[in-house]
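Every protein chain but one is kept in place in this view of the complex.
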């Protein structure tokens, strides 16, 4: 079977991650990546042997001795699928560019508004809805994390209502210009957009969310309360459901993972490229069932990594080159999802819990 | 009527606030405050004309030319009520000291374990339970804030279940030695102790809480989800309940209060001593009623200030010198609670909402 | 003698401080303050009984029921002196406004470029140069702090060369929107503008500076290295010079002041309005003389407070209503400068040092 030709429009923090993930797929080929400015990310692309295409000013690259392979239009001509990794809000502005290349399917990366594409996408939640579509939007980092958790819980226990408090990281580690410093800044709307966004992929779920921004760069943290239709009798039932989903990862303070700082360190330690944690982290100690059967749990989310697996799945969905289970398994295997040593680390503890 | 003689055991961030609040009460007299070390807080006490008593090493004070009025035992002999403002966990260790002065009633300030005193106290929730008691514990900052909100909501709408996500400040502004830096650290137990603590003053409330620590010094932030027995038909009903409780304060991003940073600035601006916000802040924009009648809201809590009014009320309760309504009104008036300009700031907006 | 009529153009963090300082001067009268937007600072001005004038949109204030006394032109008509407290860079844009009121002298607050006014001002350094002038610029917070220290050292020992490393706070406490988070950001020019700025008030001083921004809101910190023409034989000589300048303040970790956090707390404790530290803090333990006679010292600077005394002095200078010594003494006394308890806190230690 011919490989799917994929290109990245907008090579930055997310674009580089998508590009590296595509390289690891046997059924895909990376055409190249585009950039506006010839900064150090451009140089990085060259070093990774990713053909670079200029979005607007080819001479700017040439002046800095950065070799480019053409313009963004040249790149799109060769692509079956383009992944729009432009900054939030720019995706919609790329409409005229994409209109010039009607053969190419478009996947909008997280952060875009729901109306950017007719279909919002989360592999677990609605893979089949995206099969063969012209363009889809992968939902944002927080929504991707929630979709996985809620879909798994809903399948197992029936989610009657989810209520989520989201503590967001203020900025990415390499971004030193927009933040909240020594303060907590709530998102001043109720519910926050995350509830609305979750319903784009899981429309039948009753959900409310609030969010605030805290001065940290590493990860988001969710505190999650759910009313379940068929509450499990004990937490081991919940851990079993989580353990069966490779895109969820149980983390424990007993292993030294007592803050988001150690979790990121663990990902680096384990050789994950860019120190990425593709999985939604679920804190073992902060999961419980109330006397009335409601579930409480706390999640840790790597904002830069979490949507990467779903983006790879979206490529297979829009090109109809694999079904849901096949795609998710291919993506998991290629990225090492479900193979972090943590899960095999303390087998006795897990045995006690799961038997 | 003779004034109630009150002393402070442990003069620090909280002790100084309690001392200043006592000075403002016409029915109380400040005997003095005790300290372990002759550091700059000692000097501050002298400047505020608060008689200083040495907890353990009187000579240490004399050597530094800091005048003391005696030992902590001397202080207790003169006191009707002693407020234990020792650091968290030390209150219990003061038992033998207090046993030597059986006439003095004891009020333990927030942060102590529930078993430190037979009664846990929140003025709104259970004033009457504390009347005439030998010792009571004022619940901690987060629990005090929640008690006020939940009691008000419960009286108005019946709280069937509360679920609260608590984002805690890592340290006080003048404490540079224990923290979480650039990370989010969950409290690794479910539920967090706050739910248990809330039930010491409101035992009939079904509640669960989770908490995490964020790297900020200014205020705590709560995200609060409640199922109500008799849900209000619109948010104006909720704002009316909040508006009727002087110890709650509606704050709005429209007034420039878009993070905890501006809220603390507002308190300083308004001439509040130490920049203290005694009220539980309720963010106007982050309050809503779900389609199913559940309530969501976000709170801002000044960890150093919020228990001060309840501590003053506790003095009147244990000495049986005033009933609940009288005490709360005296405390409110003396501390300016309910008089922050914010409430009168944008009358039209409030009119639209409340009419 | 008629009081000097002073107005504030731009009422914000600095404007409110200048306004309150003017109220405390017996020889001055506050005409009022202007604002662009009717936000909570406007309300604060009303509460402080400061007549408010609209800079551009009077109806916006009226719509929010905020009483104004007229337009900024109305305010300037009544003023002998206007203090430009507009954000950095806006001062220059107010030229046409000021041109319509040629009788009013103008004092530009810190943060403006040197060419905004013909004279840059620091009371100690060059008061006499500003006497009777039409407009002067008070140098910025870091430069004001350095001017005081360098002028004192130069008078006492002759400064041959000063080299200063400046660690700047990233944002003010009530500003949650522009920062550096978990990173250190150098000012990428050598020398930083502070050296150039210092020479506008002390042109004969040989100086170089570098600066970087750290993620904190409280204070700047300087590390200062100076070659002296007549090096003192011991540090007590330096402490004597510092002790004789009321606008410098010796602070000590021995008093519990081991970070900028405690220093701000101290200022609040001592009842300073807004918790302001008008003095340049000099860390006692971080001051030494090298074997070759060079001096090292570390400074702590409250970015919001430090230029206030100099601004008050500038009013007297441009109106020629007092000479340098008289003005500085009036300003010091009215603002309590030189009266922080710290100086009298540990007399024995100081005696040992200074005798």
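A, B and C label the chains in the order they appear, each numbered from 1.
The rule is simple: a residue touches a chain if its C-beta (ideal position, glycine included) is under 8 Å from a C-beta of that chain, and two chains touch if they have at least 3 such contacts.
Quick caveat: nothing in here was measured; it's all calculated off a predicted structure.
Visitor: For the chain that's not shown, point to the residue among A:67, A:269 or A:292 touching it.
Guide: In the complete complex, the chain left out is touched by residue A:269.
Visitor: Just name the one of B:106, B:183 or B:267 that touches the chain not displayed here.
Guide: Touches the omitted chain: B:183.
Visitor: Kindly note down the residues of chain B that lie in touch with the hidden chain.
Guide: These residues of chain B touch the chain that is not shown: 170-171, 173, 176-183, 185, 215-217.
Visitor: Which chain C residues would touch the chain omitted from the figure, given the whole complex?
Guide: Spelled out for chain C, the touching residues are 161, 163, 165, 167, 169, 180, 182-191, 206, 208, 210-212, 214-219, 221, 223, 225, 253, 258-261, 283, 285-288, 290-292, 294, 296-298, 300.
Visitor: Pick out the residues on chain A that sit against the missing chain.
Guide: The list for chain A reads 16, 39-41, 43-44, 47, 64-65, 173-176, 181-182, 217-218, 255-259, 261-262, 264-266, 268-270, 274-275, 341-342, 345-348.
Convention: only the chains that are shown with their structure count from here on.
Visitor: Is the chain-to-chain touch network here best called a line, a ring, a star, complete, or other?
Guide: Basically all the chains touch each other, so complete.
Visitor: Select the chain at the greatest separation from chain A, using centres from the mean of Cα atoms.
Guide: C
Visitor: Where the CA atoms of chain A average out and where those of chain B average out, how many Å apart are those spots?
Guide: The computed centroid separation for chain A versus chain B comes out at 41 Å.
Visitor: Determine the centre-to-centre distance between chain A and chain C, using the mean Cα coordinates as centres, and give it in whole Å.
Guide: Spacing between the chain centres: roughly 48 Å.
Visitor: At least two partner chains per residue is the criterion; list those residues in chain B.
Guide: Counting only residues that touch two or more other chains, chain B contributes 182, 217-218, 258-259, 261.
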